[in-house]
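My questions all concern the structure below.
Removed: one protein chain of the complex. Kept in place: all other protein chains.
Letters are used for the chains, namely A and B, taken in the order the chains are written, and counting of residues starts over at 1 for each.
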Amino acid sequence: MSRTLIELTRACREESLPRGRSRCLLKDVSFALREGQKVAVFSDFNKSANALLECASEVAPLQSGKVEIRANVSWPLPSRGALEGVMTGRQNAKFLQAVYGTPGEEYEQIARIEELAALEPGCFDQRMKSWGPLMRARFDVAVSLVFDFDVYIISKRFPWSQPTRPQLETLVREAFERRVSGKTLLLFHQDEEFLGRYCDEAIVISDCQIAYKGSFPDAQKWFHLNITKSRIEDDSQDQEIEDSSPELIEESPDEVQLW
Amino acid sequence: MVNLLTAFGRRVARIVNGLALQVRIVLALADRDFFMRAEKGSFGVWGVLFEPLALMLTLLALRILVRMKTVDLMNPLIWLACGVTMLFLFKKIAIKALTGVARGQKMFFYRRIRPLDTLLASALIEARLHASILVLIFISESFWFWRIQLDDPGLALIDFIVTVMLAIGIGVSALVIGHRIPIVKTLTKFGLNRILLWTSGIFFATYTLPGPTRPLVTWNPLLHSVEILRHSINNAYPIPDISLDYLLTCAFLSCGFGLIFYFSNEALLLSDD
Partner (left out) sequence: MTEQDRHQGRLTRIGSAQSGLSAPSLSWVGDKTSELSTLALPRLKSGLDRSWRTLLSGSFLASLFLVGSAIYCFGIGRDRYTSVSEFVIKQPMPPSASGSILLGGSAMSSSVLSSLEDGRYLQTYLKSSDVKQNVFPDAAVFKAKYAPVAPDDWTGLPADAVEQDQLAFFQRQLEVIPQEMSGAIVLTTNAYTPQDAFDLNQSLLNQAQSFVNEVNQSISADQRLFAEKQVAFAKDRLKKASDQLEAFQDKYGQLNPEEEQQATTSFINNLESRLVDLKVEEASLRRQYRDPDAPEVAFVADQVRELERQIQEERDKAVGPGGRDLNKLANQASRLQSDVEFARDSLSSAMTAADNSRMESQRQLKFIVMLSKPQVAAAPDDSWRWKAFLSCIGSVIVIWGVGGFMLSAVNRD
C-alpha cells in the first residue's frame, strides 16, 4: 500500500471579491494523493481547479479544513513565485537552487535553468525587470523543470504545446518527461491530450466539490457528459508580473506563450 | 538488529539533511535580504554598513559638545560603539520582527520557507553587519592610537552571540504578536524603543550609578550585554551587578518560550486575515 503524500480533509477555500463579498472555490473537499498516482483534474470552473492545486501545494491557505503534506511538493508549475525583478536571472536561480536544489549540483542546475530558459546571451545576468514577459515566462518554466520534487503540481499554464517552435517544444517536453517519470502528478490543463498522456486517474470538480473520481477515460467521459463549463470568466491573472515594464504584453490566463 | 540500525541511520541522515537544508535556506534568504537592502539604500551596499556608524558619530559629536564626563578606562568611541551597536543589533532583529510576516509574505509562496527562516536570515545579516561595524571601529581605533586592547576576545564573541540569541528569541515572539496584534507596533515605537534607549547603557556606565538606583536598569538584559562587551575589551572596566549568567538565562528563556509560542501559532501566520 503506497503512502499518502497529500491529504486534504474537508478543505474549504474562498476568494475575496470587491465590496466585501467572497466566492467559494472549494467546499468540504476531501482528497488524498498517493505515491505514484498521476491524477488529472477536470473542473467546471478553472479557479476551483487552481484553488485545489494551490491548497494541495500550500501556496494558498484554507479557510477551513486541513491539508497534510508528507512529501516534497512543488508549487503550481510554472508560477512566478517570489522572484524579484531587481535581481538578475542568475541570482533568482541561485536563490531557488539553494532552497529547492540538490546540494553539490549548484552549477549544473543553474546552467540547466539557463539552457532551458533559452534567453539571449547576457540576459541571464541582467535584472529580470528589464526582460520582456515572454522571457520571464520561459524562465518560470525553466525553473520549474530543474528541481526534483516528489509531487509535481502542474497548472494549466504549463506550455505543453508550442507549434511555432517544435525544437524548443521538444526540449521542454523531454525535460518535463524526464522530470515527472516515476513521480506523483496532479495536473490541471486545457490540453486533454497532455492530461491523457501522463495521467491514469482523474477527478472532476463541480460546484466546488469533487463530483467524480475514477480512471482518466471514465472521468473524462463523465465530465463531458455531465458538466458544462462555467460562464464566469477567469478575468484575473493567475500570477502578477513583478516590476512589469510599460510595454508589457498582458499575459493570458491560458497556457504560457514562450516565444 | 540490522533493520533497527538502518532505520536509525536513515532517521539520523534525515535529521542531518533537514538541518543542512535549513542552513541553506537561511543563507539564501540572508543573501537575498542583503541584496534587496543594498538596492533600496541610497549608497548601495555601503549605505547598509554606514547607517549605524552615522548615528554613532552623531552621538559622539553630541557627547563632545555636551562635555559629558569622560569614561575612564576606555576610548569614548569604543565605549559608545559598544552600546549603540548592541542596541541597534537587538532592535533590528527583535523589534523589526514585529513586521516580519508582512515583509516576508511574498517568500512564503515557497513551502519550504517559513516566517522563522526569514527572521533567522534577518538576524544573520544584522549580526554580520554589526560585527563588521564593531571590528572596523576597533581596528580603526587601534591603528589611530597604535594600541590593541582586547583583554578577553572569547567573552566578547560569546556576549555577541548570546545577544543575537536573545534578539532572535524576542523576535520570534514579536513575529506572532506583531502579526496578530497590530497595536503592539505603535506601542513599541513610542514606548519600548525609548525605554530600551535609556536603559541599555548607551549614555551611562553602570558603575557610575549609585547602588540603590541600579535595579532600575539592571533588569534590562541589553545593559548586561553592553557592559560585558565593554568589560571584555578592558578587564579593569568595572561591571557591578552585571552578569553573563543573567544574559544567558534571558536568552535561553526567550528562545524557548518564543519557539513554543511560534510553533503553536505558525499556521495562523501563514493564513490570510
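We take it that a residue touches a chain if its C-beta (ideal position, glycine included) is under 8 Å from a C-beta of that chain, and two chains touch if they have at least 3 such contacts.
Computed from a predicted model, the values in this text were never measured in an experiment.
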Which residue of A:Arg10, A:Arg70 or A:Arg178 touches the chain not shown here: A:Arg178
Residue, one of B:Leu21, B:Leu73, B:Ala131 or B:Val217, that touches the chain absent here: B:Ala131
Residues of chain B in contact with the chain not shown: 31, 34-35, 38, 44-46, 48-49, 127-129, 131-132, 135, 153-154, 157, 161, 207, 211, 238, 240
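Definition applied: only the chains that are shown with their structure count from here on.
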Centroid spacing, where centroids are CA-atom means, of chain A and chain B in whole angstrom: 39
Complex interface listing, chain B residues touching chain A: 20, 24-25, 27-28, 31-32, 35-36, 39, 106-107, 109-113, 270-272
Chain B contact footprint on chain A (complex, rising order): 57-59, 61-62, 69, 73, 75, 79, 81-82, 84, 86-87, 91, 94-96, 98-100, 103
